[in-house]
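Complex shown without one protein chain; remaining protein chains in place.
Coming up: chain A.
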Amino acid sequence: MCCWFFLRRMGPVLLLWVAVCLSGSWAVDKGNFKTCDQSAFCKRQRAMKPGESPYRALLETMELTNTRLTLQLINDNNKVRLLLELYRLQGNITRVKINELKPLKPRYEVPDVLIREPPTEPLSLLSQDENGVVLSLGAESQRVIVSARPFRLDIVEGRDVLMSLNSRGLLGFEHLRMRKDTQADPEAENKEGTDPANPAETAKEEEEKVEDGMWEETFKTHTDSKPSGPSAVSLDFSLPGVEHVYGIPEHGDSLKLKTTDSGDPYRLYNLDVFQYELYNPMALYGSVPVMLSHNARRTMGIFWLNAAETWVDISSNTAGKTVFGKMLDYVQGSSETPQTDVRWISESGIIDVFLMLGPTPRDVFSQYASLTGTQAFPPLASLGYHQCRWNYNDQEDVRSVDAGFDEHDIPYDFIWLDIEHTDGKRYFTWDPHKFASPKEMLQGLQDKKRKMVAIVDPHIKVDTNYKIHNEIRSRGFYVKNKDGGDYEGWCWPGSAGYPDFTRPDMRAWWASQFAYDQYEGTMENLYTWNDMNEPSVFNGPEVTMHKDAMHESWEHRDVHNLYGLYVHRATAEGLIERSGGVERPFVLTRAFFAGSQRYGAVWTGDNAAEWDHLKISIPMCLSLGLVGISFCGADVGGFFKSPSTELLVRWYQTGAYQPFFRAHAHLDTPRREPWLFGPENTALIREVIRQRYTFLPYWYQLFYLAYQTGEPVMRPLWVEYPQDPATFALDDEFLLGRDLLVHPVTEEGARGVTAYLPGKHEVWFDIHTFQKHNGGQNLYIPVTMSSIPVFQRGGSIIPRKLRVRRSSTCMEHDPYTLYVALDNRRTAEGELYIDDGHTFNYEKKELMHRKFSFANGVLSSVDLEPNAQFTTKSWVERIIILGASKPSMVTLKTADGENQLEFDFDASMSVLTIRKPGMNAGADWTVTLQ
């Protein structure tokens, strides 16, 4: 929900903002957001040209301990010294940290994102001379070469250079300095005079020219006072042999990142962008400063741990070349290998970068997971369907929508309440008229085993009759403005304060507010949604907080991209605490940062009911998945505007196969509950929501895997087929885990789609028709409105629950149908994960994790976690074997003995259906085909 709607309610109050909003254009007004040129530090840094770096490594300062190497760098232009720290981390990660040797005051180092101080491995010196140092990076033949003049780092494996730092000489480090111009306050002058620490710097500084925007910067009507002056950091990375880079969400752009030579760099700065445009590098609601590089031989990642405004430039020496040109190079054995160059620029903080060296995609996922943690394991119900709208008007509305789902026999798990449910946008309260008895309403949902989400945003209405405000104010928990008073901005409630979520004491207090006795009218089936946590400040610069606002001793500038993560975290912790640490939380956030995956789900913000927005939901969620955030979804149907019926149906069909499946709509769009588009479309939507529910066991298992390993749930094809270049840029189809391939229909009026089925030796089975297709080909698939192409990989076993009920909870004890899709070797494998679906007891091994395998005509189930304890009532009601031949006899063997099973064979599709084997899902058993 963006700024402009604010107008409707607050319009007369805030003309300034009106002026900003009055672009008259339906799409985003780009003028409201900075280009690199309008962001002084980006402009300064980008003006640097590649060439000889002024930085030199002072090898004589090198210190090598068992765990780290330190070394001073000197800028020969201004003699400012930097301290380089180099760590070898466990799991093939190299960490490079660069800070000022003696900064005027401490520079911000991002806390709370790494799950722990990463464990190191020993580094050893291989050789050293006056030109540089060679260090060994552990057991593999990896080395890091530190070149002294100019300073440069190369990571080498065998004879291959994997990655080079400062190879283009674009390391930039604006040291903190005293203000020189006449406006500087006298105290600072005094300090400078009495500060003996940096005589060299102060002497040198006089030669440095003061550029515009170093000490003050104005954008539109907002002036940033920049009390610390220039403080940007930047560094370039060269990736030889790399043509594909991914990640650095969130952008409304393709999966494969584009070169940025001809335009702005990709921007990472959490912003509430009203009606965002697609296919451009503008910043959106969240930022994860992680980029993955990939070629057929190796996947790597760069994690730039900096929470300030950041810009990422990408260039490539093959970018401009045609396929023919590349061929020519190849034939002529010509010139250069392809190479991608990347440059990161941040406004403040330090350089702290993790080089995740792969080599496989899975390695990179686990390397990143070892740093920032994995996806929070969500409650099973949150993988069901979510019905949202701004707004469900009152309790009666909620009741009637809930009843509508029963009437039309459509399952759903969560109904959502947007900001209008509160008493005047005072979060943690209920509108006394419209939601007079919330517990009654929640109990009504509970009776049907359904749940609710209510929004809690981080802007707090300034109102002395509002308990939350009074407490935050009296505890001094608000973010402060540059003059030391409580920072106030405009948001939904009008004048609002912003709690300082960077403070642990503030977060603890916030979490305590979710207790059932604090947050009145709530009970166990109420969960939370954090919106506007970029933070959105309607009258702030770029609709967010002033960079010179203060979080205790740090400027907002330093922590901006972290704010949303902290809000999300404090809320999730609140939900955990209210249950005494027993229940898993479910919290959706709009703003995020590296590590946000640990706290819940993310959605792609305020999209629009347009085909392009449906299409972009795929690369947007794929990009998030690559950087650890698996629980991603886009508003089904599109938030702004009203979708055509065709678009809505197609969106449901796509959303049903994306991790977070929620329909949402703007306040001023006509109602669009699934049954409002005629019986035919109701049937189409019902069907695809039911498909979603049949696959819940698989989704749940994928999320368990994501929680354990950091592997994305929804993943690009190249992750599973890393050597097939045909997959590298695909973002109109995707995989769920390894075994489901989904190609949504995202064109209006489409009669068919061309899907790429990967894997030369693979076979793929259409899940609707069981038709078998060979992998390694582009396949044209005719489509009707009834479904989108989804394939199960030959070689996989997917457990499903075909008895679709009112909600996922109602399906708890239902039996499984195993879909066994045989590969060309007539084998298959799969897993089944079961636990109670909602508590943390899985951490105490109260779970069941089984492995199914089919080989030589025998399907068996074995326990993957013999030490775990969990029992289920669920049993196996059916086994469907795709690509089978007809057996003469099917025998089930369990601990209780042997018996023959009935079966049915469809020769036209080679589908064998084994009737009612009946064993408990937790038992050991074999089914033998003879």
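In this section, contacts are C-beta pairs under 8 Å (C-beta built on N, C-alpha and C of every residue); 3 or more make two chains touch, one makes a residue touch a chain; residues count from 1.
Everything that follows uses one rule, which is that contacts and distances are computed from a predicted model.
Chain not shown in the complex: UniProt lists it as "Glucosidase 2 subunit beta", one of "Glucosidase 2 subunit beta", "Aspartate aminotransferase", "BOS complex subunit TMEM147" or "Elongator complex protein 5".
In the complete complex, the residue from A:T259, A:S642, A:T709 or A:N841 that touches the missing chain is A:S642.
Although one chain is not drawn, the whole complex shows that of A:K220, A:K439, A:R805 or A:K893 it is A:R805 that touches it. Checked against the hidden chain, the listed residues A:E573, A:D739, A:D814 or A:E831 yield one contact partner: A:D814. One chain is missing from the display, and on chain A it is touched by residues 4, 7-9, 11-12, 15, 18, 21-22, 24, 26, 409, 433-434, 447-449, 641-642, 667-671, 802-806, 809-815, 877-878, 915-916.
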